[in-house]
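Complex shown without one protein chain; remaining protein chains in place.
Order of writing sets the labels: A and B. Residues in every chain begin at 1.
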Amino acid sequence: MNLDWALGRLTLDALPQELVTQGGAVLMILSGLAVVAALFYFKRWRWLWRWLTSLDAKKIGVMYVVVAVIMMLRGLADALMIRAQQALAAGDSTGLFSSDTVQQVFSAHGTIMIFFVAMGLMFGLINLVLPLMLGARDVAFPFVNSVSFWLFAVGMVLANVSLVLGGFSPGGWLGYPPLTEMAYNPGPGVDYWIWALQIAGVGSLLSGINFLVTILKKRAPGMTLMKMPLFAWSILVTTLLIIFAFPILTATLGMLSLDRLMDMHFFTSDGGGNPMMYINLIWAWGHPEVYILVLPAFGIFSEVVATFSRKKLFGYGTMVWALFGITFLSFIVWLHHFFTMGAGANVNAFFGITTMIIAIPTGVKIFNWIFTMYRGRVRFSVPMLWFMAFVITFTIGGVSGVLMSVPAIDFQVHNSLFLVAHFHNVIIGGVIFGFFAGLNYWFPKVFGFTLHEGLGKLSVYAWIVGFMVAFLPLYALGLMGVTRRLDHYTDPGGWQVLFIVAGVGVLIIALGAGLQILQLIVSIWQRKKRRDTTGDPWDGRTLEWSVPSPAPFYNFAITPKVTERDAFWEQKEAIKRHEKQEKPKYQSIMLPKNSSIGLIVGGFAFCIGFGLIWHMWWLVALGLVGVIVCVIVRCSNDTVEYELSATELEKFDKQYRRQHA
Amino acid sequence: MSQAERAAEAEQTQTKYLGFWIYLMTDCILFASVFATYIVLRENTFGGPGGGELFDMPFVLIQTLLLLTSSFVCGLALLAARARKKAAVIGWLIATFIFGAAFLVLELSEFIKLIGEGHGWQASAFLSSFFTLVGLHGAHIAVGLLWLVVIVWQIMRLGFTAGTTRRLTLFSLFWHFLDVIWICIFTIVYLMGVL
Partner (left out) sequence: MKTALKIILPLILIGMLAAGGFVFFQSVDVAVLNPQGEIADKQRTLLLFASALSLIIIIPVYMLLVFFAWRYRDSNKKAAYRPNWANNKWLEITWWGIPCILIAILAVVAYRTSHELDQFRPLDSDVKPVEVQVVALQWKWLFIYPEQQVASVNLMPVPEKTPINLSLTSDAPMNAFWVPSLGSQMYAMSGMSSKLHILANHTGDFNGSSANISGEGFADMAFTVRSQTREDFDAWVDATRGHAEGLDMTLYEELAKPGTVDQPVFYTLADAQLYDKIVMKYMMPPASDEKSEDEQDHESHDAHMGHEMEGM
């Protein structure tokens, strides 16, 4: 009986051929096996199942962050490989890896860092913090939240399975056709890239809808929009960006996959296809995407700077307007990613000018943060140090962005290492430093103990120095005429030296990451000593600090009533003024039951993706049917919540509050 | 139902309506991206025929009438649901299904005819975008029909609960939305193709 159809185009050739990819695959598989072994040894399967099927945003948030951190290690490993290659492959040397491997590595690096590290950290922090900050119990759609996470995880899994079976796309993180069409890349690599992003993208879109409805519908009574913390505002505009941008990604990747799977001609060289259309569409998504990443980071800084300056945020209203300005503008700048594609002087000028206008509200925000410090009492704990690192670093990236917004300048530096330096500058300096600040800031609320300060501070310094040493040389190299994505080069003078310096820089960054891992391990080791007994380790201003640490599974025993901005600060001030406190009146509440359907939908989504990549059509059909059945089962189930009675609630509340002095 | 459950249910309905509206907006943008691509690529026939040569307007007009009727009877089903007339609701929903399915059958037959004549989606960028845009709408219709079956079955089994009424309302939103998309397709693809 011929079973070839069952495996599609999957053969033993799909296993890695080069030593480095074999090594990576083995490392990955061994790590996975180690985790499984640990679960058996510590008998934690039931515990794990409760986590995986949880609809509690706080648990989902932790899972997002865990995936993102693991992916950051993978992305850093990719970065080290790229730097090593470019430091060595001068003149006749071909470096350590084949051209194809290097191209897969930098494509994987970009894809993983944007989609699984940055998006993962972002969705993780939003899940952990947003409901608490709004005085809510959970997000608007806890089940959809779980589905979103699992789709994200499946996308991540697909991207990593490519290391073991078939290899990844060598087409860059945005996969421009016609290079990513069947004519030039018929293998599974590009398909892995497409479906990992497509599946994770659906998850992101659902999250965008979820968080927007949460902000609009689930705020505590009395919390008008203008009384929300600024982090919540930053998430609101981010969800608007997600809602408008991600469908474009879905459509574009969909059309590229139709070109590849069904021989269509959207973006092919022949048949009337138009690759320029892809570039326009993908950047119409791509530019809002980078603002999706950075605006939550800005929101985090607004919270951190105010709290650690012990002062109100300067210019709340302006900050909100600036967010909306940036959001609106980010939809009309996308052409600056391809000034050199020949749209003509007027079109280029228009998009260049809209791009440079974005610098204005962004700059305003930086001034507002700095003037929040003015006449405050600034404590330089780790989150505040990350803010300082952000201003120092991101400003340079902002400047290089404004320089490139001038089309005639961009004609010289487009796609060079100058560009690479710019976007790493703003993403590391803005997005990553912001998320690191958030992780350090909110860690005690999630886990109940603080992170080690000394190691945290060292990691900040390592990241700043590492960043400068790794990326300032890249600005220079770009101006010296070095284009991006080279796997070898003839060195006309000075290139290799600068590549080596950049390589040292990435090692310093890796040291910074190592220090962060150490910080985590040491903090866990010292957790009893570092316990957050008050729930308010930073003298915070917003509602999440009003609940015990770690936050109870129901968030608030009694939904708070809000009267002012900085609601928790106001509560504390009221207590200081000896205002009469209302006696707590407990009422029964409804909470979502656990559900395994999110996980199962993820599994079927994996089937669809894997099946499409390897042309295993039966698997695709199975996956589609599976997803449909799951949806029907869930929608036919009207008992998805359970009731926590008032007495039980009171018991929990008193117990949590008693555990803390 | 306890008081907590009742309050939660009412709030859930409002929340779910808002969430679904926002989802429809995202679906709008999905279609907009494919529309934009169609408009850019519609002249790229790669030496082959364009819309003017291929579209059968009377046929398309019949399709349009079928879909509009389907939407209309769906509206009647909603009215009957407000009045809690279970039999009428199920009847009108079955009619919705029949008209919607007829639309889809006609559309598929148009596709099969084109493919048979050698004007499949592989032939040119124009045809790729045509099949994808119209096919995307058709896929949405198919999902809607499946959803409709589940809703009919649920109403038969459970009657008018908060959940089933809510889902019926959301379905009708979805169905009317697809109608609007079809009007856009009719105008931009077919009408502007033959003019």
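Quick notes on this structure:
Just so it is clear, contacts are C-beta pairs under 8 Å (C-beta built on N, C-alpha and C of every residue); 3 or more make two chains touch, one makes a residue touch a chain.
Nothing here was measured: the structure is a model prediction, and the numbers come from that model.
Set against the missing chain, the residues A:164, A:182, A:332 or A:366 yield one that touches it, A:366.
Note on the undisplayed chain: of the listed residues A:178, A:514 or A:626, the one touching it is A:178. The missing chain, though absent from the display, is touched by one residue of A:9, A:217, A:312 or A:531; that residue is A:312.
Within the full complex, the residue among A:262, A:341 or A:517 touching the omitted chain is A:341. Among A:2, A:224, A:490 or A:581, only A:490 touches the chain left out of the display. In the full complex, subunit B contacts the hidden chain through residues 43-44, 46-48. Touching the omitted chain from subunit A are residues 99-100, 103, 170-172, 176-179, 184, 269-270, 272, 275-276, 309-316, 318, 338, 340-349, 352-353, 356-357, 359-360, 363-364, 366-367, 370-380, 388, 391-392, 395-396, 399, 402-403, 405-409, 411-416, 476, 478-481, 483-490, 492-494, 497.
In the analysis below, only the chains that are shown with their structure count from here on.
Of all the residues in subunit A, the ones that touch subunit B in their complex are 140-141, 144, 205, 209-210, 212-213, 216-218, 243-244, 246-248, 250-252, 255, 258-259, 262-266, 268, 270-274, 277, 281, 284, 587-590, 628, 632, 635-636, 638, 641, 643. Considering their complex, residues 2, 4-5, 8, 11, 14-16, 18-19, 22-23, 25-30, 32-34, 36-37, 40-41, 44-46, 121-129, 131-132, 146, 150, 154, 161, 163, 167 of subunit B touch subunit A.
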